[in-house]
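As you look at this complex, bear in mind that one protein chain is not there, while each of the others sits in place.
After this line comes chain A, so read on.
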Amino acid sequence: MEFEKPWTEKYRPQKLEDIVGRDPIIRRLKSYVDKKSMPHLLFAGPPGVGKTTAAIALAKEIFGEYWKQNFQETNASDERGINVVREKIKDFARTKPIGGDFKIIFLDESDALTADAQNALRRTMEVYTSTCRFILSCNYSSRIIDPIQSRCAIFRFGPLSNDAVKVMIKKIAENEKIDLKEDGLNAIAYVAEGDMRKAINALQASAGIGDSITESIVYQVTSRAKPEEIKNMMKVALTGDFLSSRKILQTLLLEQGLSGEDIIMQMHRETFNLEVSDKEKVRIIEMIGEADFRLVQGANEFIQLEYLLANLSTG
């Protein structure tokens, strides 16, 4: 069947050397390819900076044609229970590698694993270390328990530089024969904030709307992707209308299924865009911080976020 890939996939670098803006990391990874051996790895960094791409490219270069058989990808944020570690990961770890000495388990967003699951994982890493290597990716390495960190070579992926983003975006635009204006390119790099996935999605979305991609089209496209409702919810709460803001929260959390964590992250970001004094902003951030803390400690996200709204609306 004829299809079109999202460009993030179509242009995902297949070789380590094609990855832009990551030279020191790539050099180290290439040495593993040369030796055909590697330790457990921990890739830490924000989304869209090349962690998954590097893991897949590394597997392809080490295993060649057998890479698919020897590489397993699991996303911990969707399957975060201890059973994932006990069953899925263990099952793969205990089977024999094909055409090589070891295989690779790539555990994406592994900071989403509970502490119990991480401890189970640590045992699995030890027991199957002769046949299996782990690449763990995470946003925050501090959320990975120390015993796992000490078993891994740690790679820190910072946000990509604007230049690295621009190189990639230009390349895609040329290949897709898109008229990408200079200000459009700058705008994409600006909104992407070092996140390549965001940049490429912004490019593809812009290309879906305008013939030539200008600054205004990019902002038009990306501003629509922003969840205005969260900002709106904060504004409503700040006017003192607790009940209306609570209704919006019900829609976001219960109907649309956003996670409490996502909502609070957005609220924090939106605080800087509110039309209130800086003093007030600081006060709001303190409230959000307290709510974030309670969110982790509490059982029901709705109740905890509701308390934050009560705080905002009482002033």
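Methods note: contacts are C-beta pairs under 8 Å (C-beta built on N, C-alpha and C of every residue); 3 or more make two chains touch, one makes a residue touch a chain; residues count from 1.
The definition used in the following text is that contacts and distances are computed from a predicted model.
Asker: Which listed name, "Amino acid-binding protein", "homoserine dehydrogenase", "Phosphate transport system permease protein PstA" or "Replication factor C large subunit", is the one UniProt assigns to the chain that has been left out?
Answerer: "Replication factor C large subunit"
Asker: Quick one: which of A:Asp146, A:Glu182 or A:Glu255 touches the chain that's been left out?
Answerer: Spelled out, the listed residue whose C-beta touches the missing chain is A:Glu255.
Asker: I'm checking contacts with the chain that's been left out. Which of A:Asp108, A:Glu270 or A:Asp292 qualifies?
Answerer: A:Asp108
Asker: Write the list of chain A residues that the hidden chain touches.
Answerer: Answer for chain A: residues 1-6, 8-9, 47, 52, 56, 73, 75, 77-78, 108-109, 112, 176-177, 197-198, 201-202, 204-205, 208-211, 220-221, 224-225, 227-229, 242-243, 246, 250, 254-257, 259, 262, 294, 297-300, 302-304, 306-307, 310-311, 314 touch the chain left out.
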